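A single protein chain has been removed from this complex, and every other one stays in its place.
Lettered A and B in written order, each chain numbered from 1.
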């Protein structure tokens, strides 16, 4: 029984932590785009909850958790308020924010894969939805801010790979009946470490072969 | 019993009126963006129905009302046809359009909050979905037109605040068991008046504190 994986309160705390750090990244982009206080709050909410809401709509878990758990809704507002007052300080510790974001990435790809499987999806689809949960909020953030999604750009450090690795590990653990609290934590930690290394060493994914520079479009 | 609030025909007429004015705002943006007649129709439909469709997907009311009531689908086409032929005249009475849009904002935040509560969501989530219903169509309109959503920009008059006030009033009225036709109308009128005053006096929401102009990005 997968729901025995973690005690509910531990799972809930991890979810709130992931939501908080994603909300910080949304609020920071809103400040950089010169949005007002409501724009900051909306972008914080969308970044933190967007991936999970899309996953829940797809697996048929309606209303999505974001609309049944008041903490999920309030946490991004706390992050938005913090950034509203303290954004210069937070931007100065940008490294710290990215570390937290990497932690959110790890937590969400594991939680998303597990929840999709609990709702009856196959292993591959569950892993895909784990990646959607982890990366979807950031894509929604960038679309709302009218920017090309970071996830798609070649000049950004790897983001999809750690989520794919983490979600695939969870799917394989389920397949071999080895998913438990410890192995879940290992999958989340693996995604976190790969993302951290990618940022540390500037790992990037290749672009299409034979990409002619003449046709390069600056994005 | 909340469904006794209004006679169905009154509620339906108010919905159609709100849909019409939102569709006008979508069609006008499409003309300004130089879209063709189908682009005008698509943007009118998306602006008018987008917020309600998202709300219905989240609360599990599928298929959404926009796909079960033919009037909801046809009304934006009427608005698109009107703008196709008469856009110079309509733009000249832009003030009138904005007044109608403010009325749509008031009607939709009340109707959205009420419907979400009827589907079993909590008071806070219902109010959030009231705001989503009122503001979501405009966000979808701007995303499809590849513009930064008005809702998020600091250089636009308050739009979120009137929706939040109206939706919160409805939630409080439900909480204290005082929601009826008269108090619903009062909530819608309050949102309408706040939005109208915001446009009249150019009320804007603050940006993040200590916003350094050097880092300002023109959006």
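Please note the rule applied: a residue touches a chain if its C-beta (ideal position, glycine included) is under 8 Å from a C-beta of that chain, and two chains touch if they have at least 3 such contacts.
Remember, it's a predicted structure, so these values are computed and weren't measured experimentally.
Here one chain is not drawn; of A:121, A:134, A:169 or A:199, the residue touching it is A:121.
The residue touching the chain not shown here, chosen from B:40, B:79, B:105 or B:127, is B:40. Counting the whole complex, the residues of subunit A in touch with the unshown chain are 57-60, 119-122, 124-125, 128-129, 139, 143, 146-149, 151-154, 160-161, 204-212, 215-219. Seen from subunit B, the chain kept out of the figure touches residues 30-40, 42-43, 53, 57, 62-64, 67-68, 70, 73, 83-85, 87-88, 143-146.
The rule is simple: only the chains that are shown with their structure count from here on.
Averaged Cα coordinates give subunit A a centre that lies 29 Å from the centre of subunit B.
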